[in-house]
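Every protein chain but one is kept in place in this view of the complex.
Order as written gives the chain letters A and B; numbering starts at 1 within each chain.
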Amino acid sequence: MVDDAPPRANHPDTLPRLAARLLEETRARHPRVHALTNAAAQAFTANLLLAAGAIPSLTVAAEEAEHFARRADAVLVNLGTLDAERRAGIPVAVAAAREAGRPLVLDPVFVEASPPRLAFARALLAERPAIVRLNPGELRALAGAAPGPAVAAGFARETGAVVALTGEVDVVTDGDRTIRIANGHSLMAAITAMGCAGSALLAAFAALHEDHSEAAAAALLVLGVAGEIAGARAAGPGSFPAAYLDALHALDEAALSDLARIS
Amino acid sequence: MVDDAPPRANHPDTLPRLAARLLEETRARHPRVHALTNAAAQAFTANLLLAAGAIPSLTVAAEEAEHFARRADAVLVNLGTLDAERRAGIPVAVAAAREAGRPLVLDPVFVEASPPRLAFARALLAERPAIVRLNPGELRALAGAAPGPAVAAGFARETGAVVALTGEVDVVTDGDRTIRIANGHSLMAAITAMGCAGSALLAAFAALHEDHSEAAAAALLVLGVAGEIAGARAAGPGSFPAAYLDALHALDEAALSDLARIS
Partner (left out) sequence: MVDDAPPRANHPDTLPRLAARLLEETRARHPRVHALTNAAAQAFTANLLLAAGAIPSLTVAAEEAEHFARRADAVLVNLGTLDAERRAGIPVAVAAAREAGRPLVLDPVFVEASPPRLAFARALLAERPAIVRLNPGELRALAGAAPGPAVAAGFARETGAVVALTGEVDVVTDGDRTIRIANGHSLMAAITAMGCAGSALLAAFAALHEDHSEAAAAALLVLGVAGEIAGARAAGPGSFPAAYLDALHALDEAALSDLARIS
């Protein structure tokens, strides 16, 4: 458990070193992530967390989500397949996470496609998530402006959340600092829940590292480098997910340092 | 998006050529398929659509299914794990698809096992699906007669839907023309949601090709040939799904023409 972790002071780690260190800590300390996520992402999210060393739980029901969120070290809320059970359970889990002082990561999947989902996402932004991970279409819907690094930074200042804008180049910003990560593989866009599951690693790292901007960037670096290693091994989108989890499970600082493309 | 596609005139393509062309169009134009499908099939259905180049969405909730169905190019309804949320969401999505003029594919999974599900399926047949994909047990329950090509043709005339009766030999009929496809691999029966996910490709092709009988037959040919290629590579039912999606992702006209067994 990570409850008694000392607050982490500023440190001189480069991002690959930090990413390697947080991955080692995840393997050693097994942070719990309670993920309220979409139906198509649940199994893969749990497997990604387990491959990284974290402990997943997935219950959505309001009656139980409170208990699971309270014992978790971080909570992930993903808005895919947003049904009545999820609409009821998510606010309960979010409140439990806030009371327990646990970081909340919000992934507003397909928020541009459904007005009720957009309204639900806006209400969650008022709950001060630590990190919001989204793609350009989702940022456009939430920020009401053409997506890009400047709009992401403004959205971070407006919401108080670290914004992790993912795409060919990932952009992480707290409104002040901005980190760009150019890792990843084209096959990652051809697998469902790849981004959704990745958001769970941002939650695990946010549980271990107080600077959530660095935590998000470190997690995206890990995911992007694992994707590149998997892309070199996989024969297509069918064999990619297994190769990706294998790569994540075996990832070390040498690979992170060799392959990182950060600016 | 395919909204502004010109109506497709009759054409002289053989089925393997048509299948290859529709697969190329799927890769180039990324039709959206909204799939209201069973809980065990959601992730694999999304991954099959992505491997083929289509864009999946999966939301079941009535409040949202309308929005997703309206922006989709085709809608798939699968009756597995038919819970209260699905019972409420499916009619909303079906109505939205009909209003938008989008083809509906119905997969009445296990309809022979549950009287409430059979009644629900009958009500959906009145909504004029473009294609009904089923196996012999499901056809027997719906048509009330021993399944076979003649009963399938009669059921197509009665419902106005193209009937895709799958088994060792797939039969596609609009009540007039009948196409038989003898491709596939025995391991396809040893993997859950293999048929369910395949139905989503029928929906994607139906969005691209007005002749839904040809679209269904072309999709079943693609699925059967991908299955044969995967069967030759896989070590068992565990490794089959990855090999299948890899094969689908790489499939081309040469393999379709070489391996097609059509009559």
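Note that contacts are C-beta pairs under 8 Å (C-beta built on N, C-alpha and C of every residue); 3 or more make two chains touch, one makes a residue touch a chain.
Nothing here was measured: the structure is a model prediction, and the numbers come from that model.
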{"item": "Of A:Leu22, A:Ala51, A:Leu187 or A:Ala219, the one touching the omitted chain in the full complex", "value": "A:Ala51"}
{"item": "Candidates A:Glu85, A:Asp107, A:Glu138 or A:Glu228 - the one touching the absent chain", "value": "A:Glu85"}
{"item": "Chain B residues that touch the omitted chain in the full complex", "value": "38-41, 43-44, 80-85, 110, 113-117, 189-193, 234-239, 241-242"}
{"item": "Absent-chain interface as seen on chain A, which is shown", "value": "39, 42-43, 46-47, 50-51, 56-61, 63-64, 67-68, 71, 85, 241-250"}
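Quick note on the criterion: only the chains that are shown with their structure count from here on.
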{"item": "Separation of mean Cα positions, chain B and chain A [Å, integer]", "value": "33"}
